[in-house]
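A single protein chain has been omitted; all remaining protein chains appear in their positions.
Which chain is which? They are A and B, in the order written, and residues in each are numbered from 1.
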Amino acid sequence: MKELRDLARKLLADGDAGVVIGWEEGRRGARPAFITTPDDADKLIFDARCVHNLANYLNPRKPQVKALGKPAVVVKGCDAKAVAGLLREAQLTRDRVILIGVRCGGVVQTPEMPAELTEATVATRCYGCDVREPKLVDHLVGDAQPEPPVTAALDRRIAELDALSPQERWQFWTGQLAKCTRCHACRQACPLCHCERCITDKTQPQWIESSSHLRGNFAWHLTRAQHLAGRCVGCGECERACPVGIPLSLINRKLQLVVKDLFDYTVTDDPEVPAPIGAYAVDDRQEFIE
Amino acid sequence: MNVYQPHLMNVVAVIDETPDTRTLRLQFKDPEVAAAFAFKAGQFGEYSVFGAGESTFCMASSPTRPEFIEASFKLAGKVTNELRQLNVGDTMGFRGPYGNTFPLEQWEGKNVVFIAGGIGLAPVRCVIWNVLDLRDKFGDVTIVYGARSVADLVYKRELEEWAGRSDVKLVTTVDPGGETPDWKGEVGFVTPVVEKTAPSADNAVVVLCGPPIVVKMTLPVLAKLGFADDQVYTTLENRMKCGIGKCGRCNIGPVYVCKDGPVFTAAQLKALPAEY
Partner (left out) sequence: MSAAPDKRPTPKGKGTKGAAPAAAAGAAATAVAGAALCLTEENLGKLVAEIVAGGTRLVAPAREPQAGVGGSADYRYISSAAELAFGDSLPRMSLKGFFLPQSEVLFKWHRKGADVEIEAVPTEFPPQIVLGARPCDTAALEIVDQVMDWGLRDELWFGRRDATTIFNLSCPVEDASCFCHAVGLNPDATRAADGMLTPVPGGYLVETCTEKGAALIEGHKALFESGDTGAAAQRSKAAAQYRADARAKVAADLQIDTTRIKEWVGDHFDDDFWTALGPRCNGCAACASVCPTCHCFDIVDEPEGVGHGARRRNWDTCQTGVFTLHASGHNPRADQNSRFRQRVNHKFFIYPSRFGEVLCTGCGRCSRVCPEGQDLAEVLACIDELARA
């Protein structure tokens, strides 16, 4: 993508950015790139395999990225929503990052797949995407892209689960969460999981047991879900990162639907719009307080 | 035999050394285990509070006094917090002894210089008593010990005992500002006091332990006094869990602190990457 490469080259040559975080060709498909010299800007690519949410690298708890200098990050719309989340939660100030928006027509499910978008290959996050041209950006590159193929597979699956009896649903989730190894890849892959010290790492007291028995795993996943409610941008990175294939997007998407229903809120890439659970308003719902 | 299962210990004495440091004196519940137990200076153990977990402490008592074992620790986290709630009569766990040892056999006939800062005196104290209990085997014994303030000096009763012995040269110091009106010892950080004390490097070994900054600053001073890197011994504290070389936590470069250490010479320490 000439436009992207030229921009990156210029930002680095002018010293506006210390590092351009984008995508490059890896051995197994597209992968994040950390371009620190203008010459390397030609490594940058963008296509439907560029799945990764690069906002994750803006997590303040990554000193090794900070050490590279002021970042210019290439963001798709969903990634920009995550950046908005970081800004909203004061993990980042707008002047400390350069955002290079890229026009997106959808991504495939994994960076290793061919860059062919079909109903079968398109990532679940692309369903109902409202940010194909990210707004929260300093630059916008790329040609206008067609609509991604639509598949409501995720919402259909959620409806199926909702239709189960509580016992059946419990069976399903115990089966899935029993696989969890507590590697916390879901947390590490998530741009919004930025706590200085995650609750499950705290020992005095041990709020959430770190053992991977069912009790500990439920505690972890339920807590993470609670902490993400209203904040999760639906990028699906957690599910992609999970080494044991736990369908985390079912939980996170369900939460999005619940939040929409209760608060009429969908996560936005405008950092000025407060998230429902993170902000207090005098007219907040309180019919559950009897 | 499950190597992760601890022995049960009775807490027979609790001594508060300083506001945040405590010594626990322990005895094995099982007399057979007690009779069979032996360790050497330098080794450490994993001390359990059932319900909180295990903590790694050096053996602070001397192997020459096998009626009990002692551990001294500073309040730092979850387990040490629980250790401070224990009373005489409570039950704890112990796994050990693990690790390598100070090679006392090689020191016979030599002068031994002990240098410690703060809670670093705990592992050193084990060697001090080991040496003093076999006094004839060693030459001059010099002890330089310092802490932030008078209140922070550990093993105060024993400092008095050592001061009273004619076969021990004891120099105690507190950091500037840490002295009390009736303090009779030195005032200054451990390192300059070591320099002032100027122990001779001739036919001598040094046992050094303290906070990383004390060790870091004292090593060059010792070199200046003529001590070769293999005459200086220190004991490293590193995050440990299993204590037996399996859990992978304590390695520094090619070394597992729990197996290759915790006792290292300055020469060995300098060969390690700066990852501790």
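Heads up, the rule we're going with is that contacts are C-beta pairs under 8 Å (C-beta built on N, C-alpha and C of every residue); 3 or more make two chains touch, one makes a residue touch a chain.
Remember, it's a predicted structure, so these values are computed and weren't measured experimentally.
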Chains still shown that are in contact with the chain withheld from the display: A, B
Sole residue of B:F37, B:F68 or B:Y276 that reaches the chain not shown, by the stated touch rule: B:Y276
Where the missing chain touches chain A, by residue: 26-32, 34, 52, 56-57, 61-65, 67-68, 111, 157, 172, 175-176, 181-185, 187-189, 201, 206, 209-213, 216, 237, 240-245, 247
Footprint left on chain B by the chain that the document does not show: 1-6, 8, 48-54, 76-77, 80, 89-91, 93, 212, 237-239, 241-242, 244-249, 251-254, 256, 259, 273, 275-276
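FYI, only the chains that are shown with their structure count from here on.
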Chain B contact footprint on chain A (complex, rising order): 203-204, 206
Chain B residues touching chain A - in the complex, by the definition given at the top: 77-78, 81
